[in-house]
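In this view, the complex is presented without one of its protein chains, the others remaining in place.
So, chain A:
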């Protein structure tokens, strides 16, 4: 049983107890504990169930690589699944529960899968696809769905706040171990602006635990000296609890700072995402110990040797009373020695190397520890906890030579440098035969904008595995980073390090090397996704030769830990099965983030009201005060309708239309795009932009125009007013203003750069108000100041003048079919003008109307709406707008494209009106069905509805639709599919439902 020792633990404050609960059980830890160390101290070795087989699982590691100890952390708005206990700092009142079991951690129904392991092999999920269709639907899918996923998704709104932070530095050093500290010191001494980050709350990494002597003092003391040196350097910024999450193009780095995960009751943001641009990035990310692959290497109590040492030295926690150590390298002897010094029993160190270890092995023997060379573990005994091991020859097939009782196993399969950040942006790796690991290839770094490498790996993260090499490498890396960013200040000497000679490690990818199928089936590679040696071997047998394919087939390394622990073991297993060298099999791709980061941190402040900027017209406040129902149009909010009293939206829309058509309506049209196009070549340019002839438009006149892209498709429409010989005012759709302005600039800057044309987007400079209805002219006459009579101002003309004392530009244009004026005034007086109109219009029952009334009225008139009748595949010719396409012009954007055969094809779907025979409203987006079925067994179609409304004016449903050869089929009745599978009959009619002669607007 794991427990807290009576003394020891350099990181815990035994003077301050902290209470927390695990699965409802109250436990106690100390300040400075991680959740993992506190659980171990409380005797809780088993912390979860595995994903696929629901096997009992315990803590394996002590850091970010931990695959098993994932918990549901917190409650309500602070609930978060899949949190690693090893990287969760303990705080008073922490609550957590274990995952992936039912009904309880101790007794789990799903563990039956463990017995079924033989029928759930690698690729089980994919193999279910090959079964009969019905088997997938009724048998496999429900099972797979039920068992999929770790943890639970949060249901409540996140109660915390998150923020982004921008930083620009010369050098970022990622990793605050002894290498990172030394590199930061060297870079800082050179004069560079340095940002040093460490993912844990502590500086020094493994050095204080692993020991050694630097500059005549203990490594841990040297770390303290380094930290103090750095704190004194004004050009160095140091952050703990901040992980280098990802490295991106040209020196971009994401830092993930967990500001107050450890102290949830303090004010401030929970996480801060640092968006950093650096000249050079030093990755001093250390190395992660690998497990060994032997049967039962996942039984709770089997841990990495280094993790066991961490728990012992850092937290004063014993993982068990009797620990068997199994290794292929010298480092694990440090654990044996540390356990012995702590007064715990180490019955044997099993060293797979026939020749055994070096000085550390001698030291262990000197302490009276039995060392057995050339031996390994055949099998771990125990279910929910280790009870013993059987020992075998490493070179054999697993015959038990001896059985030893123990309650913990410390394993070490060698060390893999953390190369993730080096690799995120294309840094390449080389295989190191001596250490049996991949490490960064300094000759092939990720390249920056100038073509030079911008990442420098340092220390154990660069494959330097002893303290002397680590400090030399880190000094070089920090100095180089400073120099390459133009800082060649002071030199930093490499400290003196006492030599620690170690015997060579020996790669061991399977223990024992001749293990048969029964043992391989229990030898775990990927703990979190339950992938075993036998699964990778099966994948290779079934023809999966590419490591990327094998990964996906077996799910090796695809869990939330992304295979940090044992991907190399998996690759080596695949390589040996394929009889290929490991480097030729290669690694899978390393992708950011290094460990999962919170969604909140990614969103930062961009949530709720500030998710995106909101654009408001100067009349917006009035709309709001009237209780308008808004709809988003681009980044604007436009009133959809203005319900009064208990009116429904539909009732409000009907009233607004009736009142506008009957007397007087008023519309805030300020959001419409307004772009000035001016210059000597403006007429020529306008002719290229629009399908119509715009150069012939006379000053004082307006013309409706269509704009196509070079593919020939209709992209925007609107009314153009010619202000003078050289100047046009272009009206665009609300959503189109910015991109149409961009479209104009693109052509002017990149194709016709010798044309003298200037454009300006003046959308927000004006408030534009539609005054609409039979009494529109009476209202303007009442305001006075301008002659807007039929004689003075014909349809499609505009004039500058004053109205009721306001400087105004009045356009006589109509999007409703009524007598209508659109009046533009300066934005600054827009609200005052709006109020003036409302007051003066009271006698006519003036009624503000919203976008829905606007839509219905334009549909009654058969006017198209960009985005309804068009979708990027529609040309003007489809919409019966051939009259707006100049035959005389030699060229306009889209003209050539519109001559392509399929554009001129008479079989295209074209715009018509639809009237349901029963007067009902057709559902939005419905399709017109034809006889027969297509290749997918769906009903064939012959058209689709683009706009559909209830017309209060006509008292029936009306619709516009694109129908196969539609205009040739007037009067024909077609069937339109409804959501319930039935159809409604509709007659093809002209899209102009209301006042086809235009008598209402020409008054």
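In this text, contacts are C-beta pairs under 8 Å (C-beta built on N, C-alpha and C of every residue); 3 or more make two chains touch, one makes a residue touch a chain; residues count from 1.
FYI, contacts and distances are computed from a predicted model.
Only one chain is not pictured, and the protein name UniProt records for it, out of "Tryptophan synthase beta chain", "ABC-2 type transport system ATP-binding protein", "Heme exporter protein B" or "Sarcosine oxidase subunit delta", is "Sarcosine oxidase subunit delta". Touch with the chain that is not drawn comes from one residue among A:75, A:362, A:621 or A:746, which is A:746.
The chain that is not drawn here is touched, among residues A:373, A:711, A:836 or A:941, by A:711.
Interface note: of A:443, A:609, A:791 or A:890, the residue touching the hidden chain in the full complex is A:890. The chain not displayed touches chain A at residues 248-252, 277, 426, 447-451, 710-711, 742, 745-746, 749-751, 753, 890-891, 895-897, 899-900.
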